[in-house]
Every structure is written in C-alpha cells, then in structure tokens.
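Selected chains only, in their assembly positions.
Note that the chains are named A and B in the order they appear, and that numbering of residues resets to 1 at the start of each chain.
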Amino acid sequence: MKIALMMEFSQAGKNPIVLEQLQSVAKEQGHEVFNVGMSGDEDHRLTYIHLGIISALLLSSKAVDFVVSGCGTGQGALMSLNAWPGTVCGYCIDPADAYLFAQINNGNALAIPFAKGFGWGAELNIRYMFEKAFTGAKGLGYPPERRESQNTNAGILNQVKAAAAKPLLEGLKALDQELVKQAVGGERFQSCFFDHCQDAELAAYVKSFL
Amino acid sequence: MKIALMMEFSQAGKNPIVLEQLQSVAKEQGHEVFNVGMSGDEDHRLTYIHLGIISALLLSSKAVDFVVSGCGTGQGALMSLNAWPGTVCGYCIDPADAYLFAQINNGNALAIPFAKGFGWGAELNIRYMFEKAFTGAKGLGYPPERRESQNTNAGILNQVKAAAAKPLLEGLKALDQELVKQAVGGERFQSCFFDHCQDAELAAYVKSFL
C-alpha cells in the first residue's frame, strides 16, 4: 500500500516525529510512505485547506492508497479532506479508533490531532494507531455480525459523496485557483503525484500550475 | 439557538439518555431542542446515511442552527454529514473538543460516538460536552492569538465545500430517491423541518415525498 503523510503549517515542526513512527510501522508491514506535506516550519506553506486538495488529487488519481493527515485538533483536516469526493476520512485519537475505522468504515484517510492532547507519549500513541490502522484485513465489520450492514452503508456513503459532489476536476476548477496552485507547489507532493498518478486529466491539470 | 438531535438505528435505544442531557443543558442556556432522529429501536428507521440528508436539509434551510448527531463510533455520521455543503461537522469525544471546535472551526454540527467508549460516566461526559459546546461566544480562536488565521481558514473551508459540491437540491436529486424518502419519513423531523424551514424550494422538494 502507498501511504501519504501530509501535515500543515501549524504543526509542521512535528513532522519528523510522526514520519519516523509511520515509516517504522510501514516498513514492518511492507507499505511505502510519501511525506507530501510540510516537513518543518520553513517548508512550502500548506494549511488544512491545501491538504484537502492534495489528498483528493492523490487518492482520486490512485497515486496513493491511503492518506494520513492532521492539524492542531485534527478537525480542520478532517473536514477539508471529507469535502471532496473519493476521500473517506475518519478521525483517530487512539489505536481502537484506527482498528474500528478500518473494519467498519473501510475509509482511505485519517485525520489526527497533532497539538490537542499531544504531550508525553504522543509519539507512542501515534505509532500504536498506525500499527492498528495498517495491519491485516479491512472491512470485516465490528462487531463481526454487523459486517454486511456496515459494508452496505460504507458503499452507500461512497454513492452519496459522488452524488453530492461535482466531479473532482470540476470542483477543483470551481475553487480560487490560487488555492490549488499553492496546494500543489511542494516538491515532495509533485514527485509522489507525478510518479504514481493514474489519471491523465488530473495530471494535466496539476501540470498547468507548474 | 435551535438544536436538532439525530440518532440512527444502531444506538437508537440511547436516545432518551442523550436527549435528557441535551435538553437539560439547552434549557439552562435558552436553546431549543428538536429530537428529529430515532427515539428508540422501534422508531422510523434511519442510518447515518439518512442523518446526513436530514442534517443538510435542516441546516441549509435554516430550520435549525446546529445539529448533534452520532452513531456507534461517530465516524459514519461524521462523514455522512460532512458530505453535504453547508454542514461543517466536527468529531467530539470530550468537553475540550467541544470548546475547541466552537472556537477554532465554528462549525454547525457535531458527531459523537454513542457506542465506542460509551460505558459508565458516558452521560456525564455527554452533558459536559454540551455545556462547553453551547455556552458563550464562538469563533474566538485557540489560542486566542491565532483567531484571525483560524477564522480565515474556517471561511475558506465554507468556500471549498461550496465549490466541491453541487448545489444542495441538485445533489439530493442525484441520489437514489428512496434514500431521501426514508430520510424525511419521520414525524418529528417533518414537524421541525416544516415549522422552521426558510427555503421554499427545499420545502417543496421534501413535500414531494409525503
């Protein structure tokens, strides 16, 4: 699985801590990590608004399979990512959240608080969440006897998101294009996106900003 | 403020507990509560998918000012509500979440886990969250010196959601209409919606299902 980590300006200084935990867990489980957001306070500036845009581009183009995002409380990233079709982003503060979200909702993104509750032990908790988010089968239901009903609703949610939203490219073009330009301006994002993007139209659109 | 509480089938049996806490806090603070989802296991059946639809109708028509929703983990309700334009829904598990979401994100909905972590003391925690969610001014920023930046991003998120989504009525019509019919079939929803709806087109659309 290809996993993108994306962090915004307010907690950019914590990127090395989070990346280390994610890479360590991903390595054990054979996943690949792309650090596509800010890697420190002086990096190309992104807000949670931009994270939503690059998450949509990466997931919809199948450049990556999963996105780990967050901000101070995680709520901004959560809502920004969920604003877009094709992104199904849960909120995660403990390892059981990560497991339950994988089994019940089978989504493709997580939003994590990187400031709220982030004290001693935070990097442990983050590691444990990644262990449970990225191990084993998904969509098994919880409790297991509710699997069918939960899978059905997860499928309907995808249809609802598709019905409620414009096609992604149309939605992106309806934005202030300066937002998109800033969102796609980071080198590590571009490298991940262009190396793995499987959607020619989205690739062309992103290229138009460079 | 008008507050709608909406619960789905999986935790419908807990509606009286949650409603009692919400009404008690709302009364102290002069808010009005509408219990528009399931009130017990035998009530008109709603899933978190339907909650997203009625939340969008109530908020976009200004029938209510705020929505309290949830499901087993809260994640389904969270994503279903956030799928729609005009709904800005945070995830809330403790009183500080409620306060921070009000100050930083200034949204109009909360999703709460009604099964995960819901043991002894859960009704206390719910009450304390409501106390902090519905008291005092909003949008003050946290920490306060980040107010301007946080308000700016909250405003941009609204624009992003509007750009990414179809107009609400168009989105609703793009759904399987059986979903909408079921969503709007509850008496308490209808009573709240028709008494307070300020959008004639949405009212006509809902009426077409009765």
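Following the convention adopted for this analysis, a contact is a pair of C-beta atoms (placed from the backbone, for glycine too) under 8 Å apart; a residue touches a chain by one contact, two chains touch by 3 or more.
On a predicted model such as this, the values are computed, not experimentally measured, just so you know.
Here 2 identical chains are displayed in place, and the whole complex they belong to in this file is assembled from 4 copies in total.
Throughout what follows, only the chains that are shown with their structure count from here on.
Superposition angle, subunit A onto subunit B, using Cα atoms only: 180 degrees, a multiple of 5 between 0 and 180.
In this assembly, the C-alpha centroid of subunit A lies 24 Å from the C-alpha centroid of subunit B. Chain contact summary for the complex, subunit B toward subunit A: residues 10, 47-49, 52, 72-76, 78-80, 82-85, 88-91, 93, 96-97, 100-101, 104-105, 107, 116, 146, 153, 156-157, 159-161, 163-166, 171-172, 174-176, 179.
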